[in-house]
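The complex appears here without one of its protein chains, the remainder shown in place.
Chain IDs A and B follow the sequence of writing; residue 1 opens each chain.
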Amino acid sequence: MPHQATLEIATRGRGTRDITADVQGAVAASGIRCGIAHVFVQHTSCSLVVTENADPDVRRDLETVLSRAAPDGDPAYRHDTEGPDDMAAHARTVLTGESLTLPVGDGRLRLGTWQGLFLWEHRAGAQRRTIVITVLGE
Amino acid sequence: MPHQATLEIATRGRGTRDITADVQGAVAASGIRCGIAHVFVQHTSCSLVVTENADPDVRRDLETVLSRAAPDGDPAYRHDTEGPDDMAAHARTVLTGESLTLPVGDGRLRLGTWQGLFLWEHRAGAQRRTIVITVLGE
Partner (left out) sequence: MPHQATLEIATRGRGTRDITADVQGAVAASGIRCGIAHVFVQHTSCSLVVTENADPDVRRDLETVLSRAAPDGDPAYRHDTEGPDDMAAHARTVLTGESLTLPVGDGRLRLGTWQGLFLWEHRAGAQRRTIVITVLGE
């Protein structure tokens, strides 16, 4: 039987938030020993990524890389209803992805030592975000 | 029992096409109430993305962002057999992804209000594309 959980997460504007323990908790609650965990964010201006969990500079540098690929307030954008970070946030979300799928083994996420799961807020201001976690397997 | 459906989609060249209703239809046909829906495109020059479904300018601006990351006819490309959009299309596909995984709850896709599912054609000309939808759960 699949297990599905919904989480509300408050962000403080642009930046990453570690959600590894939240997803690990949903896997534990599912009772599923072997299978996959799927994490999905119900928004188009924040994303979910797996990246290095030790040095916070890695996530700052990721911000730098994305800010070049999809700058705030680019004069070429037509969509700017909600400000200079509006279209940039949509583009950064498409480039990094709104969902993650992770392997589950022995009742736990099978992550590498240096892997963490992060919600990446791309809007400048604080937001409330909804995440859906689905665990499948046996 | 997993449910699998194959769809043929005609594109009119570069741009996005909303496939939300198609995927929603496959979920309904599956009879699955809780689980995941996986959508996969069997090509290397078009992609599948979740993005804002209200203002078409968002998708135009996404095109602008990708056209900078992987421009047509870049002199640095070695692969140009099928024209200036050939390699650009492969690169844009890798940057945005050939598959989507979505949560299913209460027998429906659990998308946010502003989320739509799009097939993104990266070749300049019209193409026929094949999509495979797999629904898993109970």
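General observations
We adopt the following convention: a contact is a pair of C-beta atoms (placed from the backbone, for glycine too) under 8 Å apart; a residue touches a chain by one contact, two chains touch by 3 or more.
It should be emphasised that the depicted structure is a prediction, and the values quoted were computed from it without experimental measurement.
Considering the whole complex, the residue from A:I36, A:A91 or A:V132 that touches the absent chain is A:I36.
Within the complete assembly, residues 1-2, 4, 38, 40-44, 69-70, 74, 76-79, 81, 87, 90-91, 93-95, 97-99, 101, 130, 132, 134, 136 of chain B touch the chain that is not shown. Against the chain not displayed here, chain A makes contact via residues 34-36, 49-52, 55, 57-58, 60-62, 64-65, 68-69, 95-97, 100-105, 110-115, 136-138.
Keep in mind that, in the parts below, only the chains that are shown with their structure count from here on.
Per-chain CA centroids place chain A at a distance of 20 Å from chain B.
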